[in-house]
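Only one protein chain is missing from this complex, and each of the others stays in its spot.
Moving on to chain A:
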Amino acid sequence: MNDDCNDGDDDADDDDDDDDDDDDDNCSLEGNYLNVNMSLSSKQKATVKDFFSKMSTRSDDIGAEALSRLVAVYPQTKSYFSHWKDASPGSAPVRKHGITIMGGVYDAVGKIDDLKGGLLSLSELHAFMLRVDPVNFKLLAHCMLVCMSMIFPEEFTPQVHVAVDKFLAQLALALAEKYR
């Protein structure tokens, strides 16, 4: 049986918000026409804040796991960690750095209304010092989504997934803002 069809209760709010936003959950192309830069609607921002709040007890695990999976599934990403003795999945430096990154993501949730402004110094760090190729932000985002899905399978609905994916994409854009 299709359980997702009976999810009506959780998503009862969706129809109420159609008046407020042009592109909240409206998946049609017409709905997105007015928001061509794919920014988050106010409903999606609320969805992100809500999910991250639910996730907060496990945020360290998710950060550590996500970075471990990044270097495992996409071994080329280890090229950024050649200065560590051990950059293998699950190693102490990888786990520690994954936690650091996740901390940065949480900080960005707090600045969700102005990511470019709020992440200016982090953007400069990535642009002038770290120079991480932006394609890797997408790869790490994917690994984060997988971990979120594993640890919160019920909460990580398609609607939450799209909001978080958009947020991480916006975050990546803000981080790459100063690249050129």
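We adopt the following convention: contacts are C-beta pairs under 8 Å (C-beta built on N, C-alpha and C of every residue); 3 or more make two chains touch, one makes a residue touch a chain; residues count from 1.
The definition used in the following text is that contacts and distances are computed from a predicted model.
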Protein name as given in UniProt for the chain not displayed, "Septin", "Presenilin", "Hemoglobin beta 4" or "Sodium/hydrogen exchanger": "Hemoglobin beta 4"
Omitted-chain contact residue, chosen from A:Lys54, A:Lys78, A:Lys96 or A:His161: A:His161
Sole residue of A:Ala46, A:Ile101, A:Ala127 or A:Val146 that reaches the chain not shown, by the stated touch rule: A:Val146
Residues in chain A touching the chain absent from view: 2, 4-5, 7-8, 11, 14, 25-29, 32, 65, 68-69, 72-73, 89-90, 142, 145-147, 149-151, 153, 156, 158-159, 161-162, 165
